[in-house]
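Below is the structure I would like to discuss, written out as structure tokens.
Removed from the display is one protein chain of the complex; every other protein chain stays in position.
In order of appearance the chains are A and B, and numbering begins at 1 in each one.
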Amino acid sequence: MTDIEKNPKVRQSAIGAPSPAHEGTDARREGLDARLVVERGSFRLDVALTAAPGDVVALLGPNGAGKTTALRALAGLVPLTDGHLRLDGTELDRTPPESRPVGVVFQDYLLFPHLTALDNVAFGPRCHGATKAQARAQAAEWLERMDLAAHAGAKPRRLSGGQAQRVALARALATHPRLLLLDEPLAALDARTRLDVRAQLRHHLADFEAVAVLVTHDPLDAMVLADHLVVIEDGRIVQEGTPADIARHPRTDYIAHLVGLNLYRGQAEGHTVRVDDTSSVTITTTEALTGPAFVAFPPSAVTLHRDRPTGSSARNLWRCEVAGLETHGDQIRAALTGELPLAADLTTVAAAELDLRPGAAVWATVKAAQTHAYPA
Amino acid sequence: MTSSWRGGQGSRGARGGAPLPLLLPALIGLAFLVLPLVALLIRAPWRSMPDLLTSTEVWQALQLSLVCATAATAVSLVIGVPLAWLLARVEFPGRGLVRALVTLPLVLPPVVGGVALLMALGRNGVVGQWLDSWFGITLPFTTAGVVVAEAFVAMPFLVISVEGTLRAADPRYEEAATTLGASRFTAFRRVTLPLIAPGIAAGAVLAWARALGEFGATITFAGNFPGRTQTMPLAVYLALQSDPEAAIALSLVLLAVSIAVLAGLRDRWMTPS
Partner (left out) sequence: MTRSVRRTRRTRRTLQVTGAGAAALLALSACSSSDDSTSAKSDAPASASASGKLSGDVTVFAAASLKESFETLGKAFEKAHPGTKVTFSFGGSDALAASITGGAPADVFASASPKTMKIVTDAGDASGTPATFVRNQLEIATLPGNPDKVASLKDLTKSGLKVVLCDKAVPCGAAAQKALDAGKLKLTPVSYEEDVKAALNKVVLKEADAAVVYKTDVQAAGDKVEGVEFPEAADAINDYPITVLKDAPNAEAAKAFIALVQSTEGQKVLNAAGFLKP
């Protein structure tokens, strides 16, 4: 490894020779500071990203939002139309991908099928000037660290999904990148493996001393692995913050849906929010606000009734129709249409008692105490 | 591939495996290709064969054929694989036209190809005159000229085959290599090349076979001189003028050698281990 550090390419970026233009802006020296603008036909990506060494940033968003494009721009595989990219104070906008201190774990890993796990990991060090023996020694060390020493001689097609993922991670880390990029690192795995690999990846990312950016469409992955979430929709950042923050205060339907919340935007007046785009439906909340506001409440806060409840103290009461039913573990989630589109969770027993089926008319109530309103 | 086919036949039986609308034309196709060869075998002058096979001229021609076809394949590999890469991986204006130009030697009658080569690389050719006056190199009537003519005719087979394989190969492996610090060339050499090796091997075999049988461009560009430019197809053609039986015998020698070489290559290089 010492040999790699001696490599001028790597060392330069590690030391981060500051460019004169940014001398004195100490905060910008370390870590990632980027504004990525990429135009592709009618699609325009424009996102600003900053991160300090040790940060793990997750880019979260629906398919086609531009997450992967952002990642490819960071790696240098897609040229920037505009903006800038600085890593540890070094301008990288015009640096070709092979000269960037960036490591990438690709979505389906892209392990070179003709090379063994060991040679896959040794590929990077070899390209950075290490001799074959040195590169292999380093690779062996990385595989050891990833608990893969036994599979060093295996070709990628003989590796399980989880093993391949770790080889890919080792390969990316073996060049000592100052920026680690992970594109949907868990998407190719089945549910069981995913749980283990996610835990391991979290462990490895926690150890990683530079900036890591991961792209995912799975909020759980994002929340478990990252300490900062950036939500991208249609090429723009719609919200960013800590996972907890975003889970509690979603600002778009997409995020609300991801974190499993019912979300409405409307005009607040005291404890009442008049929901936009409905025929004057109001939601009573505990918080008192004025002006544009969001109201959010989890599906579990919704109670369903076959007949209009009479004795209920709930102020929020809407007449709805069941549009669809979906099983979630031992719970059933009902999608409702009507005065207010809603998702409601209930137990299978309750669903059976209510005789819920698509098309059935129901009454939904939500206690004000279970809603959460915040300024839009 | 061979093993899976065999496996299919073993487990399901020939009747279940191959529907008649496919089997019938397949067999006709096979017969169509093999029948002329069988006819050659039947009509071959087996009695005079030993005399023919011990003649030095035949051995000379055979040796020259093998050397030149192999050299032409090597030349095609060195310049054809990068050309295929260019066509498959780099967007540039007029790429479709360039692709069409590359396949031109396939449609050009080989004799015309030979004349075109003379006009380009001959002693008085567009480029050839400079080769001659600057370096004293003349290609016509030389063994190198045979290699040039064969490469001209055979290379398109290689380029088309390799380009097809490259297009089917995932370009993201090259990207993965560059993110690991590999230059585009290193990525090509250490990642792409091994990945498309089967396609290159197939293309090289095609090119080699085409070069081995090359006649028109060779005799037009390089002439016909025993030991220097007279390859087997030329010897066969000229034998046909005077002694058709000898021509059949020579053709059989060429066939036997090429089948032996191709079968050997297939076993060693073209079956997945």
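Going forward, contacts are C-beta pairs under 8 Å (C-beta built on N, C-alpha and C of every residue); 3 or more make two chains touch, one makes a residue touch a chain.
The model shown is predicted, which means the values in this text are computed figures rather than measured ones.
Among the displayed chains, contact with the absent chain in the complete complex occurs for B.
Between the chain not shown and the residues B:80, B:105 or B:140, the one that touches is B:140. Within the complete assembly, B:238 is the residue of B:209, B:238 or B:257 that touches the hidden chain.
Checked against the hidden chain, the listed residues B:82, B:164 or B:223 yield one contact partner: B:223. Mapped onto chain B, the interface with the missing chain covers residues 115, 118-119, 122-124, 140-141, 219-220, 222-226, 229-230, 234, 237-244.
Methods note: only the chains that are shown with their structure count from here on.
Rounded to a whole number, the gap between the C-alpha centres of chain A and chain B is 53 angstrom.
Against chain A, the residues of chain B that register as touching in their complex are 170, 172-173, 175-184, 186, 190-191, 194-195, 197.
The residues of chain A lying in touch with chain B in their complex are 9, 75-77, 96-100, 102-104, 106, 110, 112-114, 123-124, 127-128, 171-172, 175.
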